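With one protein chain removed, the remaining protein chains of the complex are shown where they sit.
All chains are identified by letter, namely A and B, in their written order; residue positions are counted from 1 within each chain.
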Amino acid sequence: MTLAARDVGVTYGSRIALQPVTVELARGELVALVGPNGAGKTSLLRALAGLLPHSGTVAWSGDPLDSLAARARARLIAYLPQTPSLHWPMTARDLVGLGRLPHRAFGAAPSEDDRSATAWALEQTETTAFAERSVDRLSSGERARVLLARALAVRAPVLLVDEPIAALDPYHQLQVMSTLRGYAADGALVVAVLHDLSLVARFSTRVLLLDGGTVVDDDRPERALNARALERHYRVEPFVTTHEGEPLIVPWRRLTPR
Amino acid sequence: MTAGSQVAAHGTREARGGWRLSGALGVLAIAAAGASLVIGRTSGGPTFGFGGPDLAPIVLTEIRLPRTLLALLVGGTLGLCGAALQGLLRNPLAEPGLLGASSGAAFGAVIVFYFGLAGADSLALPAGAVAGSLVALAALYGLAGRRGDFLTVVLAGIAINAFAAALTSLALNFAPSPYAALEILFWMLGSLADRSLVHVALALPLMVPGWLLVIAAARGLDALTLGEDTAASLGLDPRRTQWLVIGGTALAVGGAVAVTGVVGFVGLVVPHLLRGRVGQHPSRLLLPSFLGGAVLTAVADIAIRLMPPGPELKLGVVTALLGAPFFLHLIVRARPAGGA
Partner (left out) sequence: MPFSIAKPSSTRAALRDVRRPRALARRAQRAPVAWRWRRGRIAASFATLLLLSAGARGAALPAVASINLCADQLVLTVAAPEQVLTVSWLSADPEESLLAEQAARYPLNYGSAEELLRFHPDVVIAGAYTNAFTRALLARLGYKVIELEPEDSIADIARNLRLVAAALGREERAEALVAELHTREQRIAAARPEHSPATVVVRPGGFTVGGHSLADELMKLAGVRNVAAEQGLDRWGSLSMETLLASRPELIVLTGYRASQPSLANAVLEHPALRLVGARRTATVPAPYWDCGLPQSLDAAALLQQAAAP
């Protein structure tokens, strides 16, 4: 089962944010969308999520997403935005429980499945300890993990996340990345916009490198994140090495134009 | 206790809590209704009872009953729509009155009054009120709904209220006589006095569909807690939620205002008081707010009847006297919403 994008492009008025992209993403992959700011990563992610008007089609297992009912689509694709908002200070558990909305009919009480999915999501993000606490009493990092738990609770085959680890401390960054990797390994497709090149290199199975609205590379992480590509697209000189057999890429020096 | 059973216990405990609140409010509403049927008002002040066997059936069915029904229905409408608007705009300061729905409805009704299109009983009056309410709410959402932050919503509501008030003043300015102007002014202050079953019949066909539309938006309101993008990704289109709430509120509040004039602050106070008891879920707030609004309005109307002898106080005045200090308290205490 694949998520197939065919000629998906995004324009905002006269500005082309994303040139038409054709790509097939399969279950079991943790796909990292990387690239400099303004490259079109978020636009691509949101187009895949169906939140943006876009040219071309996005299909899951051959069925165009547009042909699906809203609820069916919501059960298929879970999305976590870059700066999620949170308006009512409910408990963390209740918030995560909102992720089960696509599975619940109108007026139905949460089922056993809903409750266990919520509990599982809280465990995965190590937020069970403050599940009963009101979210406005959490630190921003704790809140970020609760919001990710909400996306996980959907148990959707496709999980699209936009910069999920930006607010987290190193422990939790590693924890979330391994959770995402585990979720993909369980048979889901995870697409994540990420900036931390080391974590991308270590955890993702596939990298889509975008720049200026086009996909400039689509390859395994170690091949896509080579020094030349980084110098050209990120304009940084990296320091590349390995540690314990895994790649370690650290942006070292800015390359100023000559 | 294993994690699983902990989760299960929590879930049922919560559900029971929500229904218990509604149950308690329901009982209060019935008690208030009972009191409202028994308490009346004459030149000598409050009376208890129905004034003699020959008058009793008339007083009960034609005077007390419509008044009691309207207090519950209009109060319920205001509470429900207040809760829904707060959920839609993600803002605890939202209510039909503050956002211009009520004053828009009032202006629509005044226009109908003013051009002599309606006696107090005809269908033109509620139609005018609904139209005015719809226009006001659509304008509000156009101005503030997209970004939805605190300040923008309040300011947009103030602007729309001011505009509706200005237009109403214009109408008053050109009123055919000072008596007509006074009649309009007093009507706008909001009252349940001397309403008949005709008015109940006039308002219900507007209120009930309005309530249904608003209730249909319940899950969408829950999803909007996480913002519009996430709500859309959960399969609950924010646009659909928005139009359900706006349309439902316009219908229901329009119908209410057409019959009673402008009764404010009920939709602000009630959801606010109850939100903490339903775990902050917008959807769980709807029914308790309806019942709470019914109770509050019925009690305010009973209080009016218990005043010492003299001309009857207007309901809108009483709710404003209760609600405005509460509103001030909210502003002083308010913290920015969200914070992720």
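Here is the rule we go by: a residue touches a chain if its C-beta (ideal position, glycine included) is under 8 Å from a C-beta of that chain, and two chains touch if they have at least 3 such contacts.
Model, not experiment: these values are computed from the prediction.
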Contact set of the excluded chain (shown chains only): B
Touching the absent chain when the full complex is considered, from B:W19, B:F115 or B:F186: B:F186
Per the touch definition above, residue among B:I63, B:A105, B:M188 or B:A203 touching the missing chain: B:I63
Interface with the unshown chain - residue positions in chain B: 40-44, 51-55, 57-59, 62-63, 119-121, 176-180, 182-183, 186-187, 191, 193-196, 198-199, 309-312
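Criterion: only the chains that are shown with their structure count from here on.
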Parts of chain A lying in touch with chain B, wherever the complex brings them together: 46, 49-51, 69-75, 77-81, 83-91, 93-95, 98-99, 101-102, 104, 106, 109-110, 112, 115-116, 118-119, 123, 128, 132, 134, 136, 140, 143-144, 147, 150, 154
Residue ranges of chain B in contact with chain A within the complex: 3-4, 7-8, 10-11, 15, 90, 216, 218-219, 222-227, 229-230, 232-237, 275, 279-282, 337-340
